[in-house]
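With one protein chain withheld, the remaining protein chains of the complex are depicted in position.
Going in written order, the chains are labelled A, B and C, and every chain counts its residues from 1.
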Amino acid sequence: MYIVPLLIALAEIIIYPGLIFSILFGGIIVWLYRKVRARLQGRRGPPWYQTYADVFKLLIKETIIPLRAWKVGFIAAPMISLAALFVAVLLLPFFGKESALGFLGDAIVLLYLLTIPTFAIAFGGMASGSPYGIVGSGRETSLLVWYELPLWLSAATVFALANSISISGIIEEQALHGPFAIRLPLAFIAFLIAAQAKLAKRPFDIPHAETEIVAGPYTEYSGSLRALFELCEVFKWLAVSALTATLFLGWPVIGNPVADALIFIVKIVFFALIFAFIDIINPRLRIEQAGWPLWKIAAALALIDTIRVCMGLVI
Amino acid sequence: MSSKKCFLCSLAKWARRKSVWLYHAPAGGLCNGCDIEIAAAITPRYDVERFGILLAPSPRHADVILVAGQMTKHSKERLLRVYQQVPEPKAVVAIGSCAISGNVFTTENYPVAGTVDQIIPVDVYVPGCPPKPEAIILGVVKAIEKLEKRTAEPT
Amino acid sequence: MEKVEGKICSIPIGPYHPALEEIAFYKVYVEGERIVDALIKPGFNHRGIEKLAMQRSYRRNVQLFERVCGICSDAHTTAYCVAVENCLKINVPKRAQYIRVIEHEANRIHSHLLWFGIAMHIIGFDTLFMHSWAIREAIMDVVETLTGNRVNYSVNTIGGVRRDITPELAKYVEEKLKIVEKGTLYLMKAVKEDKTIKARTSEVGILTKEEARKYCVVGPTARASGIDEDIRKDDPYINFEDFEFEVCVEDACDVYGRIMVRLRETLESIKIVRQALKNLPEGKLIADLPYPFPSEDVGRVEAPRGELIYYVKSNYTNIPERVKVRTPTFVNLPAVKPMLIGNKLADAPQILASIDPCLSCNDRLVIVDLRSGREKTVLLQDFIRGRVKL
Partner (left out) sequence: MKSSIVKEALKYFVNPVTEAFPAAKPYFPKKYRGPPVYDQDKCMGCTACAHVCPADAITVIEKDGKRTLEVWYGKCTFCARCEESCPADAIHLMEEFGVPSEDKLAFKSTVTHDMVKCKLCGKPFITIRHAEWIKKNLLEKMSDVVGSEEIDFFLTVCEDCRHKVENIPEFRKLLIRAAIKGGKV
């Protein structure tokens, strides 16, 4: 009797919204980012299968583990990062209101799961023993300090207004009373800025600034381990855009799971394009300058909305 | 089983053909001419990204090494080290007359350590002083063909 | 990263580094993220060009000196030809001089746009990098059409030029110049508007006027520090006295100032090319060459990176007795050290790039002990005072 739910759970993990779907869809998102960037720069850009080719090629390439590296940490870092992101994807509401592994308080778990890759990447950079990796890891963690405050403040505002810490609760509230993007515009902007930093895209691509510290924490990674990091990138795009869509644009819920899933996908693509566009028209900031938009603007905006919610001023 | 293996083989070949990351390693004595043409190849007019070609920042990520310029004694060991850092399978493209033969600087002068192919194995030579970006793209394409031949069994 | 003393660590930049086009080695000593000292170690690029030049005839040397540096290739040949012409008292026809001016300034436009792209790439603004290089392709087309190659023009020769500019070509150049001018104006506007570029580049890599005088910096680096100097105005060569243009000086003393100086200079260069095309005189392309006689002279040229000096000594043979090259980077590179100290590590590549280092122009001294095969670098002061045994 347990076979049917087990099969469904397996299908969810492997096919939708698990491994196969998220890799395919995330690959398309990363390609979209690269394509839009190329087109805005006046180029033609890569073909649609580029991400898959990149990942697969790296998977079958030789993996070199440098002598100076701490072997266990070096190998474990991308795996931890990938695992955390994979679980995060399973928590996202790909069935309208429901997610594959939904439970009470999953929104907070989701936010925590998205923090793990940052630490894992920093850990891997430290373990690689390259000076660039160490500097990159330091930057990765200091950037975390900058963006975590506005991210959590705006998320907390959403939790407070929705009066719920589960994803389905947040979506239900938005379906009833309109999206939080309109009701909490300042927290929304703050979340967008913080999410940009979370994705480590410009102006916050400080941890792997190519011209300053080669590739940051990824410098020494090669072959299949680098491929895992590429996959992390794919999942990260998917998870962060989907999280933004869930927290702030959970509004049109029709009830039909297929239609809801399609709407959700469109929203994810929309937010991914916004992040891509900000990435394209900005240069990179210095690490101590990153505090200016993140704390002085984003955190302040989020705080205003938090106060508004606490005082009951939001309709 | 065998059909699956074959499928994986062809997939590996496809991936190697469609995703090529370059590492640009100047060979020491260079006049920058070839280097700015390599840089021009990634810019809008030539845009190698549409073939899946990227300039990788670290040699650890690269498939193809582009060597431009003339080997000097000073930078010989550095180039060798970069070559060893690149994971297999890899290919080397020597760009420009200097890398092929020493050009006007000859190979007999005192700071010169010979041509590039005396230090590391070179797969494709691109003539020109400097070659046009189109020629560089063609050279990389030739190197990709060589990479495909060298495809090991996917593990 | 290795610990040096107390909290101070050293971080290598190079020899192979994505921010550097060519290989050079910088060691930066940091305390946290703040730079406290820097060590510059060029020399990977030494090719023994001056030695080769003393074995070849005057005309064959033109192609050799063109390959000192591929970015300012025209400036090098112009300087060499001017030096030889001064030395052997050759009067170059005016048409040849004007054609030289056109190629010289096209070279400057291409070099400045290239540098601007690289500078934007270093601060992470890939979109402007791509746009500036897309604009640069127009001037590359001009150069390719005029000379037959994109990088090494090979047009200058001793006593004149080797290729003529026909009226059709002149029209083509005019058309392309319009694209370049529009593009450069757009780049200037984009830089001025963007607050993030300003946040990254202003107050970074400061070289005050006094320090600039002390380190004798040349070219755009000096002009961005408020020093009004330009060889084209101060000591006109190849008929630069015929042209009207402005010397672009900025008082910003930082990287932002250097960006603005180079962009403004690009516009001035476009003006000069237009004037030269308009007033192109008739005449011969190449002068009659005399037999060499013992003499010596210098050629001073304003290369895209600053003052470039060639010294030529002749004798009765067709091979120069001595050719000495002093490149602008040779003067500007020591000034990087005061610029770096006190800045953040994240700004180091940007400061290194801001003087537009062209190490292929520069590297010409490395001391190799042949008996032990060991190499050593020497302090410039020691070298000048003769403390180093060669």
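The rule is simple: contacts are C-beta pairs under 8 Å (C-beta built on N, C-alpha and C of every residue); 3 or more make two chains touch, one makes a residue touch a chain.
Given the structure is predicted, the values throughout are model-derived calculations rather than measurements.
Asks: Could you tell me which of the visible chains the hidden chain touches?
Replies: Touched by the chain not displayed, across the whole complex: A, B, C.
Asks: Pick out which of C:N149, C:N239 or C:S295 touches the chain that's been left out of the picture.
Replies: C:N149
Asks: Among C:K27, C:K94, C:R162 or C:K337, choose the residue that contacts the chain missing from this document, as touch is defined above.
Replies: C:R162
Asks: Going by the touch rule given at the top, which residues of chain B touch the chain that is not shown?
Replies: 44-47, 50, 93-94, 97, 100-104, 106, 117, 122-129, 131-132, 134-135, 137-139, 142, 146
Asks: Which chain A residues would touch the chain omitted from the figure, given the whole complex?
Replies: Touching the missing chain: residues 38-44, 280-281.
Asks: Provide the residue numbers of chain C that touch the chain removed from this figure.
Replies: 56, 59-64, 67, 127-128, 131, 134, 137, 141, 144-145, 147-149, 152, 154, 162-163, 186, 189-190, 193-195
Heads up, the rule we're going with is that only the chains that are shown with their structure count from here on.
Asks: Based only on mean CA positions, could you tell me how far chain A sits from chain B in angstrom?
Replies: It comes to 34 Å between the two C-alpha centres.
Asks: Using mean C-alpha positions as chain centres, tell me how far chain A is from chain C in Å, no decimals.
Replies: 44
Asks: Could you say which residues in chain A touch two or more other chains, in rising order?
Replies: 41-43, 210, 214
Asks: Give the residues of chain B that touch two or more other chains, as numbers and ranges in rising order.
Replies: In chain B, the residues touching two or more other chains are 43-44, 57.
Asks: Within their complex, state which residues of chain B touch chain C.
Replies: Listed in rising order, the residues are 25-26, 28-37, 39-40, 43-45, 55, 57, 59, 70, 72-75, 78, 82, 98, 103-106, 109-112, 129-130, 132.
Asks: So in the complex, which bits of chain A are touching chain B?
Replies: For chain A paired with chain B, touching residues are 34, 38, 41-47, 49-50, 52-54, 56-58, 60-64, 210, 214-215, 218-223, 226.
Asks: Which residues of chain A touch chain C once you look at their complex with the stated criterion?
Replies: Residues of chain A touching chain C: 37, 40-43, 131, 134-135, 202-203, 205-206, 209-212, 214, 280-289.
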